[in-house]
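The other protein chains are all here in position, but one chain of the complex has been omitted.
This part shows chain A:
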Amino acid sequence: FFQYCLSGHPTLPCNVLKFKSTTIMLDCGLDMTSTLNFLPLPLVQSPRLSKLPSWVLKDGSTFLDKELKECSGHVFVDSVPEFCLPETELLDLSTVDVILISNYHCMMALPYITEYTGFTGTVYATEPTVQIGRLLMEELVNSIERVPKAQSASMWKNKEVQRLLPAPLKDAVEVSMWRKCYTMPEVNSALSKIQLVGYSQKIELFGAVQVTPLSSGYALGSSNWIIQSHYEKVSYVSGSSLLTTHPQPMDQASLKNSDVLILTGLTQIPTANPDGMVGEFCSNLAMTVRNGGNVLVPCYPSGVIYDLLECLYQYIDSAGLSNVPFYFISPVANSSLEFSQIFAEWLCHNKQTKVYLPEPPFPHAELIQTNKLKHYPSIHGDFSNDFKQPCVVFTGHPSLRFGDVVHFMELWGKSSLNTVIFTEPDFSYLDALAPYQPLAMKCVYCPIDTRLNFIQVSKLLKEVQPLHVVCPEQYTQPPPTQSHRTDLMIDCQPPAMSYRRAEVLTLPYKRRYEKIEITPDLADSLVPLEIKPGISLATVSAVLHTKDNKHVLQLPPKPPQPPASKKRKRVSDDVPECKSLKPLLSGSIPVDQFVQTLEKHGFSDVKVEDTAKGHIVLLQEAETLIQLEEDSTHIICDNDEPLRVKLRDLVLKFLQKF
């Protein structure tokens, strides 16, 4: 049992598990932090960005001047942004049988895997995961494709050149593996390989392994996975939350009795309390708007935004913001808002109850109806007519490198009245802002990450008691910036096994049993014998049928009756066909009783001699000798088959068959 670790990002995991005879990929997260090294893609020509100076090497060489630009002391690649893919060389990905997706954020690398590696298997995910994952991909593709950039920089990736670059470019890993965004046809093809599953659905893989998604409480349709056979159980915990937000609560009980628990996707901001952050978000938003400024919220089109809208729904009237327009701009804004209302079964209890009334589960339906929230596919078109300031804009992408957010950063960055509020935890806000510096606009950092923190993890582990814990190496030590915080790491016994990118881990357990079925007629034919109090045994000679990794034992077929007509047989016809297996024997033979039995069966000339280890029984007339010892019997005789068989059967009477 092996685990191949293809991603080094703890919240965007990609692992491959070899379990029994199956190869299972757990998530395929796409590390998008690589895009922070690129210049933003402006929707409208940006004089500021196009005037940025080229970066020149220390020795004055200018061959990189087309590829690298400098902004406020940081160097950026002037090119279509690229993403850091999961490792594709560690194992042959065409051998992957299935991919299990835990939530929509962890499937963004799917097209790279399914379309470029010869993958022919099946992907399993819940319906909300697929639908919202599709929206995220659509938004990503759309925001990159609508700004065609002629330039694709590659010279800087040369190992010799990269060495000479300033940080963080110098330290960027696997730059040769960075890839441009996929296309919509690739997304569609990848998504067509997904099979929809529901929580607690048991899915059989090749009869050998059963996988089951469980509610993880983090996002609509988000799941943890149980991978088990009859004798071993691996729990894959990825992106779970114990907070009560909109999704169905986390199913913890089903994680119990795991041999191995793989733990990924913990909170990226272990020191921030999500509730407090939401409060700060609201108050900063209100303050800015009251002062006549605009608020920009860089966000994903699904997830936390639903919770933020719900908070604002309760907050705006009391804060006197009823007349401030809220805009949600994304090519998938409408779809995301609509989809959120149709997944009743995947929502928390309160929201489910609303659907039974029947009312839309999320109050943003009402915000839209009352015109307080408006959504647009992009800044072009209707939006430019309706646009009123001061306002609040929710738009992507949180990296600030592409999407409509770039436009608002350029538009509002110069005024200190405006505020940008970062709520998504995936990108460092300082890095995200770097290509916009110097900036007059206020920046507020309210990361909302509802995933498990270390206190919740240690409680969870105590509760479900796995034999072994496996996690990314980042979780086994305090965060690099807070090395004294030993509470910000996983603490369990035995210590967690950690992994890093491109590593192969051997999972610690050994199974000793397998399930097999005995047919009723075979069971009827068995003769159990009580060998010790409470323990019975029966010897089983049966035919093993194996199909789809399922084993069944059946009665062996009766030997065919010899043909009635006695034709001349060739010698070789008699050769025993297959070695019919004889049981093992156990027990010992008391010499006196044995002799008595012999005499009862007509042997009159029995003579017994003692030896060092036992006895020798002699049948003088038959020239036969039987050595009896504690654990062995040896019959030495002439080639008189009836005699030998008779003696054999008499000996067997004293022995126990196994």
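Going forward, a contact is a pair of C-beta atoms (placed from the backbone, for glycine too) under 8 Å apart; a residue touches a chain by one contact, two chains touch by 3 or more; residues count from 1.
Everything below uses one rule, namely that contacts and distances are computed from a predicted model.
Looking at the choices "Integrator complex subunit 11", "Ubiquilin-4", "dolichyl-diphosphooligosaccharide--protein glycotransferase" or "Signal peptidase complex catalytic subunit SEC11", the name in the UniProt record of the chain not drawn here is "Integrator complex subunit 11".
If you put the hidden chain back, the residue from A:57, A:311, A:342 or A:502 that touches it is A:342. Here one chain is not drawn; of A:371, A:546 or A:593, the residue touching it is A:546. Among A:83, A:199 or A:236, the one in contact with the hidden chain is A:199.
Of the listed positions A:92, A:317, A:386 or A:514, the one in contact with the omitted chain in the full complex is A:514.
By the touch definition given at the top, chain A reaches the unshown chain through residues 127, 197-202, 212, 230, 334-335, 338-339, 341-345, 352, 355-356, 358, 360-361, 511-520, 523, 526, 528, 531-532, 534-546, 551-554, 556, 571-572, 574-576, 578-588, 630-639, 641, 644-645, 648, 651-652, 655-656, 658.
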